[in-house]
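With one protein chain removed, the remaining protein chains of the complex are shown where they sit.
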Amino acid sequence: MKFNRRNVYISPKAMLGRNVRIGDNSSIYDNVEIGENTIVCNDTVIGEPMGGYYSDPGYENPHCVIGPDSMIRSNSIIYAGCTIGRAFSTGHRVTIREKSVIGEHCSIGTLTDIEGDVKIGNYCRLHSNVHISQTSAMGDFVWMYPYSVMTNDPYPPSYDIKGSYIGSYTQVCVHAVILPGVQVGENCLIGANSVVNKRLKDFSLATGNPLKVLDIRKYAVIGKGKLYPWMYRFDRGMPWQGIGFDAWARQQESPK
Amino acid sequence: MKFNRRNVYISPKAMLGRNVRIGDNSSIYDNVEIGENTIVCNDTVIGEPMGGYYSDPGYENPHCVIGPDSMIRSNSIIYAGCTIGRAFSTGHRVTIREKSVIGEHCSIGTLTDIEGDVKIGNYCRLHSNVHISQTSAMGDFVWMYPYSVMTNDPYPPSYDIKGSYIGSYTQVCVHAVILPGVQVGENCLIGANSVVNKRLKDFSLATGNPLKVLDIRKYAVIGKGKLYPWMYRFDRGMPWQGIGFDAWARQQESPK
Partner (left out) sequence: MKFNRRNVYISPKAMLGRNVRIGDNSSIYDNVEIGENTIVCNDTVIGEPMGGYYSDPGYENPHCVIGPDSMIRSNSIIYAGCTIGRAFSTGHRVTIREKSVIGEHCSIGTLTDIEGDVKIGNYCRLHSNVHISQTSAMGDFVWMYPYSVMTNDPYPPSYDIKGSYIGSYTQVCVHAVILPGVQVGENCLIGANSVVNKRLKDFSLATGNPLKVLDIRKYAVIGKGKLYPWMYRFDRGMPWQGIGFDAWARQQESPK
């Protein structure tokens, strides 16, 4: 029903791998490269051109790579100049601006808006309606929840744009804000509606506005015990599934 | 202008009632049933298929019902498996995931994102950009305002997903968050940017983060008097319009 080649535009300069499917009403622009088995659903744009397209007769669309085994859901817009790794998936109406680099096995939820020049590691999960401002970056296995924001302008409006950074394994709950230039450590938990206005060490539990910071490793729930780091109790879709986090981590460290 | 049958897909397995209108560029998938006089505007998808559609050759789209006298505005996506009552209306770009059940006379605003397995009663009004996570539920006459959120994961990420619940007549103001598994009573008012981290009794006025809770029945404004419960001073579009809330409530209680 979705793949009837109805109202589809595919540039002759796009390169589609084996078994790539392009949904109805979608457009694939110049210099897009899509890896094999990837599904691009209906009403989606891959390789959205940058500003020069509208005014410069010599405009050449920057290269845009979507990895294999990915699923781009409908109405998403991914700009030219992005590089996205394998097994990527999106919800609906996602926007990813130019020159963003996203690792492997990432998932970006419905309505999430990634502004450009952003770096996202592997296995990150941005839920619905997350906003990532330009020049922000994060490590691997970072999860962000709805309406959480990474900001970049310390005295708006200014020329001193300075993205923030979120370390690996950190969880950022709904409506939390990371202020410009702030470095958040690994394995932190940022509470709902909190405003992170200072550097956070690894294993911080940071909540509220003004921000209160505790050590997440001391956080336990009756009948459940210690809950963080979370990698010892959650493995669905994670590369340590079945073998345990420590065994997987040792594999990562050993020479190949 | 909107109803020219331009670039429309309607499955032969869809059932459209009398006077149903389908806008240009819209798709109605298998096993969708739309009640009479309903308008589906342009660029809209009803019965969006679930994941199995892309991989399972024997995939059958679950039944999706949209009640009569409804208005689905443009660019909305309603998944297969949803059941929605009569006189439903949406803004633009609404997303409703699979297996959600929505009662009669509900209205869902522009960009609102309902994640799936959600239960919404009758006469609920979700304004623009509300986010409802999976397994959340609410009673009747609940109003939620922009960027308010119902969450479901108590220690993210976890396997212990537990939607929250909002009782009938409760109002949830902008940017308020209901934490996972929390039960909010009837006739509450949740203030802007507050974080509801505990069970709230009926008639709670809950504001801030950390949360402060008062009795809403004591809240009065000079020149206006007591304002809550709101059903005694507001009836536009409500079933007690013209007869008053008490008279209507008595009708509900009496045997038919």
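To keep things simple, chains are lettered A and B as they appear, and every chain counts its residues starting from 1.
The working rule: contacts are C-beta pairs under 8 Å (C-beta built on N, C-alpha and C of every residue); 3 or more make two chains touch, one makes a residue touch a chain.
Computed from a predicted model, the values in this text were never measured in an experiment.
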Looking at the whole complex, which of A:F88, A:Y147 or A:F203 touches the chain that is not displayed? A:Y147
Candidate in contact with the missing chain, chosen from B:Y9, B:Y29, B:Y145 or B:F245: B:Y145
Out of B:S133, B:T151, B:Q171 or B:S204, which touches the unshown chain? B:Q171
For chain A, which positions touch the chain that isn't shown here? 7, 9, 11, 25, 27, 29-30, 43, 45, 48-49, 53-54, 75, 77, 93, 95, 111, 113, 115, 129, 131, 133, 147, 149, 151, 153, 155-159, 175, 177, 179, 193, 195, 209-210
Touching residues (missing chain, whole complex) on chain B: 1-2, 4, 6-7, 24-25, 39, 42-43, 71, 74-75, 91-93, 110-111, 125, 128-129, 143, 145-147, 171, 173-175, 189, 191-193, 208-209, 221, 224, 227-228, 230, 233-234, 236
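Here, only the chains that are shown with their structure count from here on.
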Separation of the C-alpha centres, chain A versus chain B, in whole Å, is 28
